[in-house]
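All protein chains but one are shown in place.
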Amino acid sequence: MDALKVAVIGGGSTYTPELIEGFIRYYDELPIEQITLMDISTDRLKVVGDLVQRMLGDLSIKLVRTTDRREAIEGAHFVLSQIRVGGLAARALDEQIPLKYGVLGQETTGPGGFAKALRTVPVMLDVARDMTRYAPDAWLINFTNPAGLITEAILRHTDVKAIGLCNVPINMQLSMAKFLNVPPEQVELQYVGLNHLSWARVLVGGRDVTGKVLETHWGSSGGHVDADFLRALGMAPNYYLRYFVHPDRVLREQLTAEETRAEYLQGVEAELLKLYADPDLKEKPKLLETRGGAHYSTVAVRLIRAIAQDRREVHIVNVHNGHSIPDLPPDSVVEVPAVIGSSGAHPLDSGHLPPAIRGLAVAVKAYEEMTIEAAVTGSEDTAKMALFIHPLVPSWETATALWNDIKAAHQAYLPQFK
Amino acid sequence: MDALKVAVIGGGSTYTPELIEGFIRYYDELPIEQITLMDISTDRLKVVGDLVQRMLGDLSIKLVRTTDRREAIEGAHFVLSQIRVGGLAARALDEQIPLKYGVLGQETTGPGGFAKALRTVPVMLDVARDMTRYAPDAWLINFTNPAGLITEAILRHTDVKAIGLCNVPINMQLSMAKFLNVPPEQVELQYVGLNHLSWARVLVGGRDVTGKVLETHWGSSGGHVDADFLRALGMAPNYYLRYFVHPDRVLREQLTAEETRAEYLQGVEAELLKLYADPDLKEKPKLLETRGGAHYSTVAVRLIRAIAQDRREVHIVNVHNGHSIPDLPPDSVVEVPAVIGSSGAHPLDSGHLPPAIRGLAVAVKAYEEMTIEAAVTGSEDTAKMALFIHPLVPSWETATALWNDIKAAHQAYLPQFK
Amino acid sequence: MDALKVAVIGGGSTYTPELIEGFIRYYDELPIEQITLMDISTDRLKVVGDLVQRMLGDLSIKLVRTTDRREAIEGAHFVLSQIRVGGLAARALDEQIPLKYGVLGQETTGPGGFAKALRTVPVMLDVARDMTRYAPDAWLINFTNPAGLITEAILRHTDVKAIGLCNVPINMQLSMAKFLNVPPEQVELQYVGLNHLSWARVLVGGRDVTGKVLETHWGSSGGHVDADFLRALGMAPNYYLRYFVHPDRVLREQLTAEETRAEYLQGVEAELLKLYADPDLKEKPKLLETRGGAHYSTVAVRLIRAIAQDRREVHIVNVHNGHSIPDLPPDSVVEVPAVIGSSGAHPLDSGHLPPAIRGLAVAVKAYEEMTIEAAVTGSEDTAKMALFIHPLVPSWETATALWNDIKAAHQAYLPQFK
Partner (left out) sequence: MDALKVAVIGGGSTYTPELIEGFIRYYDELPIEQITLMDISTDRLKVVGDLVQRMLGDLSIKLVRTTDRREAIEGAHFVLSQIRVGGLAARALDEQIPLKYGVLGQETTGPGGFAKALRTVPVMLDVARDMTRYAPDAWLINFTNPAGLITEAILRHTDVKAIGLCNVPINMQLSMAKFLNVPPEQVELQYVGLNHLSWARVLVGGRDVTGKVLETHWGSSGGHVDADFLRALGMAPNYYLRYFVHPDRVLREQLTAEETRAEYLQGVEAELLKLYADPDLKEKPKLLETRGGAHYSTVAVRLIRAIAQDRREVHIVNVHNGHSIPDLPPDSVVEVPAVIGSSGAHPLDSGHLPPAIRGLAVAVKAYEEMTIEAAVTGSEDTAKMALFIHPLVPSWETATALWNDIKAAHQAYLPQFK
């Protein structure tokens, strides 16, 4: 794999410069021959593509832009996916609709994530099926959210070699390293759970320092969940746990906020695209960082490097469970440390979940399983039941009302439900 | 086991005549030599005991009353437990306290059941330890609620042969039989779950009639949960599922009710005791049926008969899980069909839980596991975490507030928390 | 299911009078409307059928004889299978061939059972597929040996409701009862394993009397395996365990025997058929008992009764494992206690196998799995590997030599291996 070809599905995303910046940063170690940006928007391909071209400068990376998915996929060694079906407008709805029913609105968690999943699963299964046809040996690196659920849908319904990625694990590691004042690679996370619902014990030099990290109200989740909760839990949680620990607090914040996160991001996006259009801009602008996705490129490029160069090093990824977490179904996808090399991702034996997190992890995974089933079959009963069993949905009445609203709002993207 | 001796811990309960009525009804098939009623209240022993003596009439069953637990247990073949630590006064608090925090108040489910468990586990472990000492071969038939959790505490912390019993399964079976117009024994329940959190498929003559039962809005849960929920679920639920399916509706009812169930029952109890005191009363009065516990005596006596006579017939009981439900820990207690004989209860292989019920069952079982741990260790962090992971407790703030209130209210019964 | 129709595949077997005798014995409790004897031999149908007709006497059971499998299966509620592909002549080869290689020759165990399985699996899958077409609701009661392996093949490769039966469990129970001087129903066997490879703890009245049974060198296995082995084992073994405990001794006996068991039985068969042909014979002749298969009819008729009358009583049968024995694959078939009713066989949770028997059970089950695969795919490599992993086959050289010999000897019955 000397001359790597990479395809980016959703290449017109404003995130793309972040990704490209990573390929440039690691170019010496991981030379790329060709990057293909595929998007359904030619406008985006123009603006983002032009910036990417300028960023690449003299590097001998060939840049291709296309609206033809087949063209993008054919010949690719790695396909990166970062699509957003319905765009930020749909996300705004995802964040608003639940509020009507006293449920928090969040892009990937709860009813918001559910709606996003229903819109996205069919499109990502199409992408995966194209890969089966046109690039059967390629790897799918999936950032498309909800990343764990989408990866599970692909592994359950296609033969594509897919790995789901998220930047939460690396951000946890970096923030702990900063707090503990050690180099990041000295921080070992004994990490279990699902994408956006995970917990870790923290070790340095083989010593468990979780207690110390939690006592001092560790940064990444600090402020996010209460200190006495952390102490009782005894594990460092993914900051998305906040939505399950303090849902009322989050709901109050959202109800009193001037705009949803999606609305805010629509402004950022517009501004970013304006910046990108500046022919003098030749690097990722600072503003992009406020978009979220810090270190997104680092984890993506390192993962590709580990596969391409058969490094067999440990990354925390979304991967087929097997018996890694024996409390979850073998066919499900979990977010755990895995050895990554040319033969793919091999999860470590993670052991049984302690009771304090077992129920939540199993319940959310069952919700994901039913959501995938609903997205694939178009069964409304399954859709409602998936919503109902989500721990943030308090009752069947709420599940039903949410479903009716979601179905009506996203009708154009939910053809499977007639 | 010809001359059976039975001890009833909490024998002064107003339920006792129900139980005695069962022993009388089955006397020909299951002759009992001695019944010992043990209670901490001599007043209750007098009133209830006198009625029991009159009920027994000419039957050659010896009746013993005692406030000495050792005397009751020694020599017994079966120890039945139906205690209520703190009495109905404590139950009233269990039902009231959660309402302050927007959480429904229920005797065995949610924060109410949690408080009851903390009060009861230490007392029942004492009973079990007395059995180890004074009647190591005896069977403990546990009706003390929360029956599954209490049975699990005993099996985890002592060597006593304990089986937990509930009248929900028989009531489900009887109501289905009535609805389907077949004899009860023709109804087969493929029943899985926990005490007060269970689901069943319904078969008659080997044919699955669950759909038919649910379509016509089956009695036992009918009115309890919505018809469209039942259809989507595809299983007949224990009516306690109502608390998880329609918690808002229940909460509204409770907030507008004139009195809690416990308060209502306090009136019933007073009236019952007045009735019992009537020297002309020689049978279980009709009013007792409003107390709940229908068919309680039937399941108890049949279970004792199955053990004493080594019948090896199928009963739905609370039993050590093993691998019966592989989604739940082997050491936990589940409510499933089991073969009952002289060697005890042997659960059937129940298979994996479908996703629609998996999360709830695992979450509540984890809550039970942590509640037992809190009751045994007296750790406040564990207690709060147990409350938090209960699916009806919406947030850590609520869990904390509930805990503080529960701890203060039941101080006298919670010596393990200093 | 008032008017039961029963089809017997292999109805011309000399065993048939034993089976019929059972139907007659239980007629009052389990009235049968029609018995269809199906066989490929019209001669056999004539002789055996005539005797059966005389046995049935005045009972209003309709007897049908046919060589058309479809005719037999169509309309049947229960299909009993007792075929022997290749007859006793093939069995004689199964018992002789292994001896050449220093391996014992046995009908169902080791290379003999392997050859029998390869011949039989395809035929039984054909029977099962006919049932899917012509009697999809019917039950297959499989006595065809190797009964566990054959049942597993059917459950793996068809949707037929099949239960495998053997008379070893009832014989164990009866011999223990006799030895312990208690009624058979008082003996509880906590029985685990595979068909012809099983172990039991023995309880009476809930008390474990295994030690007592073993100490006194219990009958059924007594003489079969050494007393000190039994003591070290601590469980009562199926007498087929003898082939694994004392293979050298058995081999010596076989090498010095005047004839194989099959050869002996060929004589018995001839004599039986002569007896059957006697128009004055109206009952099962005494000689049939020397044929083996004692109580075969009892277990068959009781099993049919339990299903037809939805009795939900415990029988030891060959059934889909699920998680009954967690050390064996969920999709495999095991011989364990199961609750039998109209909805089929529901195995009890049997728990982990102790180390003294774990390896043998897992190894033989893996051998069965590979043998089925070989029988279905016709892969010679799989066939040789199946032989090699059988614990009685000492080496790859022996496995290879056995395979070549078996393949040549049974060519006519092994069309799947070209």
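Going by the order they are written in, the chains are A, B and C; count residues from 1 in each one.
Note that in this section a contact is a pair of C-beta atoms (placed from the backbone, for glycine too) under 8 Å apart; a residue touches a chain by one contact, two chains touch by 3 or more.
Predicted, not measured: the structure shown is a model, and the values here were computed from it.
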item: Among shown chains, those touching the left-out chain; value: A, C
item: Selected residue (touches chain absent from view) among C:233, C:265, C:314 or C:339; value: C:233
item: Listed residues A:227, A:339, A:376 or A:409, member touching the removed chain; value: A:339
item: Residue ranges of chain A at the interface with the undisplayed chain; value: 1, 186, 188, 190, 203, 205-207, 307, 310, 312-314, 322-324, 326, 337, 339, 341-344, 346-349, 351
item: Positions on chain C contacted by the hidden chain, ascending; value: 225-226, 228-229, 231-233, 245-249, 327, 329, 352, 355-356, 358-360, 362-367, 369-370, 381-382, 384-385, 388-389, 391, 394-398, 400
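In this section, only the chains that are shown with their structure count from here on.
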item: Farthest chain (mean CA position) relative to chain C; value: A
item: Turning angle required so that chain B lies on chain C, C-alpha fit (0 to 180°, nearest 5); value: 180
item: Centroid spacing, where centroids are CA-atom means, of chain A and chain C in whole angstrom; value: 55
item: For chain A paired with chain B, centre-to-centre distance based on mean C-alpha positions, whole Å; value: 45
item: Of all residues in chain B, the ones touching two or more other chains; value: none
